[in-house]
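With one protein chain held back, the other chains of the complex are shown just where they sit.
Let's turn to subunit A:
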Amino acid sequence: DLLRLCLISKSACLPRLVQLSHLHTSPNSQAPVPALPEKGGKTRHGIIPEEIFQLLYPKTGVTGPYMLGAGLLTYILSKEIYIINHETFAAACMGTVIIYGVRKFGPDVAAFADKLNEEKVQKAQEVKDLAMTSLAQAVLDEKKEQWRAEGRQMLFDAKRNNVAMLLETNRRERVHMVTNEVKKRLDYQIALQTLHRRMEQEHMVNWVEKNVVTSITPQQEKTSIAKCITDLKVLAKVQQAKATV
């Protein structure tokens, strides 16, 4: 069939497929073109087109064309319009062989040719399907990218948020710094005061102690030691008395 297609050209008036763009492009008619036929014209006995039988049927019935054929054959033989010679026999032999060959191997060869054709069409179909799916996918991808681009607002919101947060952090740091510094200075004063007071206290205590110690005269010391010894003796006696009791 592809071989047949190769022989067909635009100028031939064979019927073609109905499509909106598939019209007779000559300026005479804008009618849609009928489809390509799947098989060739019907024939009877392989040679004689069926149309002749249909043509003659109303007038002569079923046997009409056969009678016409037989009569024509008789006419051309008897009037020697066609002369039987050696060529006739050669034609008969060749015809037999050819018809036998076609009848036997025809279908296989036809199937093979059809298969070749089928493969070509299938390849083209795959290309077409692939193109269609990739185009549809491309459209979806583009739409997705457009949707992505719509979200650009969020990026700038995030950036501005970051800037605002940084500014706020800075402001808080400044405020904290001021308060802390002031507080530090006041606390320093308080700490200084407490330190002063403590030092004065300790100094005073030390001074008082020193004075007391120096004011103890040697006489006082002797008497206090003697008193201590007598006290101790008394205590020892008391202890002994307690122990023996």
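Convention: a residue touches a chain if its C-beta (ideal position, glycine included) is under 8 Å from a C-beta of that chain, and two chains touch if they have at least 3 such contacts; residues count from 1.
Just so we're on the same page, contacts and distances are computed from a predicted model.
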Undisplayed chain, where the name is taken from the UniProt record, one of "ATP synthase subunit d, mitochondrial", "Protein TRANSPORT INHIBITOR RESPONSE 1-like", "DNA-directed RNA polymerase subunit" or "Auxin-responsive protein": "ATP synthase subunit d, mitochondrial"
Contact with the hidden chain (one of A:54, A:88 or A:193): A:193
Options A:96, A:125, A:201 or A:223, residue touching the unrepresented chain: A:125
Candidate in contact with the missing chain, chosen from A:115, A:143, A:198 or A:222: A:143
Residue among A:182, A:195, A:208 or A:232 touching the omitted chain: A:182
Touching residues on subunit A - with respect to the absent chain: 1, 5-6, 8-10, 16-17, 19-22, 35-36, 117, 121, 124-125, 128, 131-132, 135-136, 138-139, 142-143, 145-152, 154-176, 178-180, 182-183, 185-186, 189-190, 193
